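Encoded as structure tokens, here's the structure I'll be asking about.
Missing here: one protein chain of the complex. Every other protein chain is in place.
We call the chains A and B, going by the order they appear; numbering starts again at 1 in every chain.
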Amino acid sequence: MGESLDKPVTARGLVKIFTDFWNRPKVRAVDGLDLEMRPCEIFGLLGPNGSGKSTTIKILLGLLRPTAGEVAIFGLPPTDVRAKRLVGYLPEESYLYPYLTPRETLDMMGRIFNLPSAERKRRTDQLLEMVGLTAAAHRPVGEFSKGMARRVGLAQALINNPSLVILDEPTSGLDPIACRHVKDLTVTLAKSGKTVLLSSHLLADVEDVCDRVTILFNGRVRARGSMGELLEKRNIVRFAAPDPGTEGVAKIAALVREISGKEPEVDHPSMDLEEFFLEVISEASRQDETLSGAAPTCTPAPFLLNE
Amino acid sequence: MLLCRQFFALTHLTIMESLRQPLSFLLSAAAIVVTGLAPLLLMHSLGEDGKLIRDTALAIHFMAGLLLSTHLAAACLAEERRRGTIAAVLSKPVPPAVFFLAKFSGIAAVLICFSFCATIAGLISERAAEHFSTEYGFVTDWRAGLLLTATPAAAAIAAAIVNYMLKKPFPSTAFGFLLIFITLAALVCSLFDRTGQWSPFGFRFDWRLLPAGILLAAAIVMLAAVAIALSARLDGPATLAFCFALLVAGLAADYIISATPYHAISLVMQCVLPDWQTFWQADRLNRGGHIPLSHVWGALLYAICYVSAVLTVGSLAFENTEAS
Partner (left out) sequence: MNRVIAISILTFRAAWRSRAVHSALALVCAAVFAFALTARGDGTLPGLAKLIIEYSFKAAFWILAMFALWAGCGAVSEDIRRRHIQLLAVKPLRCSELWLGRWLGISTIIAIAIAICGILVGVLATVAGNTYACPKSETDVLNDHVLTARWRILPDEHIPHHEVAQCLSSLKADGTISERALPEDAWLYALQKVKWSRATVLKGVSKEWTFAIPKSVRPRAPNDGAWLKIRLRSPTRDREPTSMEWTFTSLNGKPLHTLSVSLPPDGVHYVKIPTSVIKGGDTILVRLSQVDNSQNEPLMFDPYAPLEILVSRSGFGGNLARALLIVGCQLSLVAAVGVTAGTAFSMPVAVFVTVCGFLVSSGAVFFTSEKVVNYAKVHDPEKVSAYARSASWVLHKLSRLLDPLIRLDPVQLLVDGIHIPWSATIVTCVVILTTYTALCFVAGVYLLKKKEVALPE
């Protein structure tokens, strides 16, 4: 089997049954899943806890073997070293070595990818800058908070400038600013030619960034399609305009009533909490520049954009 | 009353947790198998008398107990500290001292069960070697030996069946069966003589081993107290290393104390170093003597005092440990 860059992920009839010691079925975690991802898209895997998202991802990464079905990453089996060279993975928890510092962690991962020493150093510096851990680069990861460890996890997933990035609950443990940055980064990565598979149960995360989603429940696909297809309410239209005053609103409502024969809903649009929070923090950080934790920059590491 | 209920609930939890460690069953089973094989291997190979069997059985009892106590202390306390599950319990209205003491009690209960198995194994093994004499040649009661060595396998098979049928955890069930089967093995041995003839209640056990086993159980519980106190701060390997060093230092306690130049230091050493010689009575048995009951009571009192002191220090150390 040869490499096929136009098919980042292909899965057909994927089944995973966890068994007990006597090989009797215990849990059917994934049940007949079909999946196909296109290059440069952000693909969302949605579902409640225990729906089979992480199991699916682990099968795609070769960490678990499917009970039935076929999986290919760029046309190769997921356990093939050539496929692994093209993949970056952020696990649901950052299973990092607590004795290593972020710099050592990234350097070690770079070595595994056979990167030359100078290139490793360049990428390490850029990634640490990107996740805002330059100042904490020499502290052991074991001393980090969950959010900071998550940032190291994200950085290590990108050290090889992967073509396929698999992010399992990427925003878990992160503050809203970091969440925003991760979402922005995800979009930037896709724009720079990478394919992103994002698994989350936080609907807002997926809604903000994904091109297509698959919703899993109890190991089975319950819905799939592009965000537009799935979320658009074709029988309703919303207008946004400067406030025309009470009279103006009454006139427009009357017009809509006359055309559609139904009473329209009229209200003022409100800012969502994330937007409001980011505005407050951005104002606060302008006033107080000293930060004790991580301070991520919004710009992705240049090497990820092939600069 | 609430404290008592909390204490018993946590002790029960620790017992279950300890028994579900595969090593609890594996170490107990290995101790029984090696003790059972001792008469068959040692006596035929070295041509020694039953002394070797007694020494071997008691040494295996002590060493396996040391390993088990440090492993359980590390698994039940150090590991909980590492995983952070301790924070979940201590966030409830449970005093840290109660939590700490319950952990010790749970481990001590498992160790006493282990000691029971090892002592019975020693009794049967001694019985298997009982009829050795040059007149008969190298003759052993191989039926008793075989019964003893087969006990762990039978327990494992029974536990596997229960696991298959009822989905009960294998290690704890196997440990339970081990306790039952070894008692049954001792009873069966009491019904037959060396030649396999029916001989009801002719135990032919060297009952002198019983107080020796009780003393060793007390020594193991003392080691467990030290191990759990250390686990409040240290990891498993460090605890094991320290306990092993304490074991060696305790064995050489007399030499160390006599070699210490200052009286004050020697006094401290006397208090800190456990006097294992009090608990190791194999030599007395080998000389044909008995262990007097007064010695057993004295040793148990010493063990209680030592354990209390160690647990007090450990409990204070644990109170000052940050759970997360």
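Basically, a contact is a pair of C-beta atoms (placed from the backbone, for glycine too) under 8 Å apart; a residue touches a chain by one contact, two chains touch by 3 or more.
Please read these numbers as outputs of a predicted model, since none were measured by experiment.
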- Message: For the full complex, can you list every visible chain touched by the one that's not shown?
- Response: A, B
- Among A:P8, A:G47 or A:P91, residue touching the chain not depicted: A:P91
- Which residue among A:L33, A:L46 or A:L64 touches the omitted chain? A:L64
- Message: Considering the whole complex, not just the chains shown, which residues of chain B touch the missing one?
- Response: 21-23, 26-27, 30, 37, 40-41, 44-47, 71, 75, 136-140, 142, 145-146, 234-235, 237-238, 241, 245
- Residue list for chain A contacting the dropped chain reads 18, 58, 61-65, 81-82, 84-85, 87, 89, 91, 93, 95-97, 99-100, 104, 108-109, 111-114, 140, 156, 160
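In this section, only the chains that are shown with their structure count from here on.
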- Note on the structure: Per the C-alpha means, the centres of chain A and chain B lie apart by a whole-Å value of 52
